[in-house]
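Okay, so here's the structure we're looking at.
The complex appears here minus one protein chain, its other protein chains still in place.
What follows is subunit A.
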Amino acid sequence: MALAFDEYGRPFIIIKEQEQKSRVRGLEAQKANINAGKTVARILRTSLGPKGMDKMLQSPDGELTITNDGATILEQMDVDNQIAKLMVELSRSQDYEIGDGTTGVVVLAGALLEQAEKLLERGIHPIRVAEGYEMASRIAVDNLEHISQKFDFSASNMESLIQTCMTTLSSKIVNRCKRSLAEIAVKAVLAVADLERKDVNLDLIKIEGKVGGKLEDTELIHGILVDKDMSHPQMPKQIVDANIAILTCPFEPPKPKTKHKVDIDTVEKFQTLREQEQKYFDDMVQQCKDVGATLVICQWGFDDEANHLLLHRNLPAVRWVGGVELELIAIATGGRIVPRFQELTPEKLGKAGIVREKSFGTTKERMLYIEQCANSKAVTIFIRGGNKMVIEETKRSIHDALCVARNLIRNNSIVYGGGSSEISCSIAVEAAADRHPGVEQYAIRSFAEALENIPMALAENSGLPSIETITAVKSQQIKENNPHCGIDCNDIGTNDMKVQNVFETLIGKQQQILLATQVVKMILKIDDVISPSEY
């Protein structure tokens, strides 16, 4: 930290451990911050779009992740710089709110910072720049609203939903079978959606993955998939019209929670104790049988004795099912979770059309399918894939697609993708800039330029001559007054995104612009960084 001296040349000690703190202020601080932000954006830039590349990240304990999801990349990078952390949070909050577009938002923020740097060099006050950006972002958001289109969908007509999800999936590694995955995602969301309240609880969609098989084998199960098998190998593998007892108590004699001791001093007493224990087991199984349960799902385990007894009494059982899964099973089958055997009643049993155990390939691993449930409000997406990394990445991609479908159910406005909406906004912002008096005009114009950065990155990543493509598309948009022209990343032959069916959600795009502006504004406002110089 810069030392201050008084008249006598003695240094002041004002701040604790002053010498160990570093301080950057003024333009220097702003430049350093901008640089940090830009660096982060540059890393993500190549991941944008359908031809974007993936990143391989290795965690400290050697775990590998391959992804092109912006939020995941940044999360795993474990950045240290404060400003870079802000960018990470930026993409995370896009992830929380929208679930998709996490790369785009960082690239946009990086572009805005880059433009801001130029303006600062010209001597424009950082706050004026920030304010100009703020105005520009409002123009852009309004423009998006203007060019957006609404479309109708229903449980039977979900083509447009699928198209939008496909746009999201096209940039991922799974784009090979994006059609089928998009269909799965849309069906899953529609199954759990509350169309009247426009609310989707994504917790009700379970995503399971298992190594092996092909990506094409990924399926949507209208029911629950549990990574467990029957407690005894000789129990039936398939139960039709199952009545399921969902228990949170173990198959063992109940224990009082208070510390207790049973004094055994005679052989008779021991005998009674033994008999009683056995009677407990017997009673428990009997109670289940009495209410008509044909399958027991238990949160806890039970020992071999109970297991044997269950087999003996012909009552199939599953043990060690986790709390979350138990809850999902209860919701799906319309059953109630029962904490005590005495509480079991026929009404509390869950109903499922078919419960079957399925084994995979040559492995001994088995999974339990609970299907045709009374209430289909809980579904499972079961992902197959060649290796663990593909499955993990597919999970993330499906999550993005689910979020997109959910957003569309909340708000059914869409804009066209492929950079077309950014170019359209850029044109609108640029036109507005000329009308604005004051220094902010420069900032607004820079904002327009920064918006072009996204189609530019798309073109670059697709191997197209970026500048030529952008200029061509831009002039076409103005000439034909058609805001649907974008970058033809897949070389289909037309750059009208309406024809190509490349959609993105309106709220996702608006959010991107607003969030990026917000964070850039925050970074620009900092003119003083005080930090410990060494760790």
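Basically, contacts are C-beta pairs under 8 Å (C-beta built on N, C-alpha and C of every residue); 3 or more make two chains touch, one makes a residue touch a chain; residues count from 1.
Here is the rule we use: contacts and distances are computed from a predicted model.
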- Task: Name the absent chain as its UniProt record does, using one of the following: "tRNA-splicing endonuclease subunit Sen15 domain-containing protein", "T-complex protein 1 subunit eta", "SAGA-associated factor 11 homolog" or "Trafficking protein particle complex subunit 12".
- Result: "T-complex protein 1 subunit eta"
- Per the touch definition above, residue among A:Leu74, A:Leu90 or A:Leu451 touching the missing chain: A:Leu90
- Message: Considering the complete complex, identify which of A:Glu75, A:Glu117 or A:Glu131 is in touch with the unshown chain.
- Response: A:Glu131
- Message: Touching the hidden chain in the complete assembly: which of A:Arg42, A:Lys269 or A:His308 does that?
- Response: A:Lys269
- Note on the structure: Among listed residues A:Asp199, A:Asp241 or A:Glu468, the absent chain is touched only by A:Asp199
- So which bits of subunit A touch the chain we can't see? 4, 6-8, 10-19, 29, 33, 82, 85-86, 89-90, 92-97, 125-128, 131, 134, 199, 201, 203-204, 248, 253-265, 269, 272-273, 276, 299, 323-324, 326-328, 330-331, 336-340, 348, 438, 511, 514-515, 518-519, 521-522, 525-532
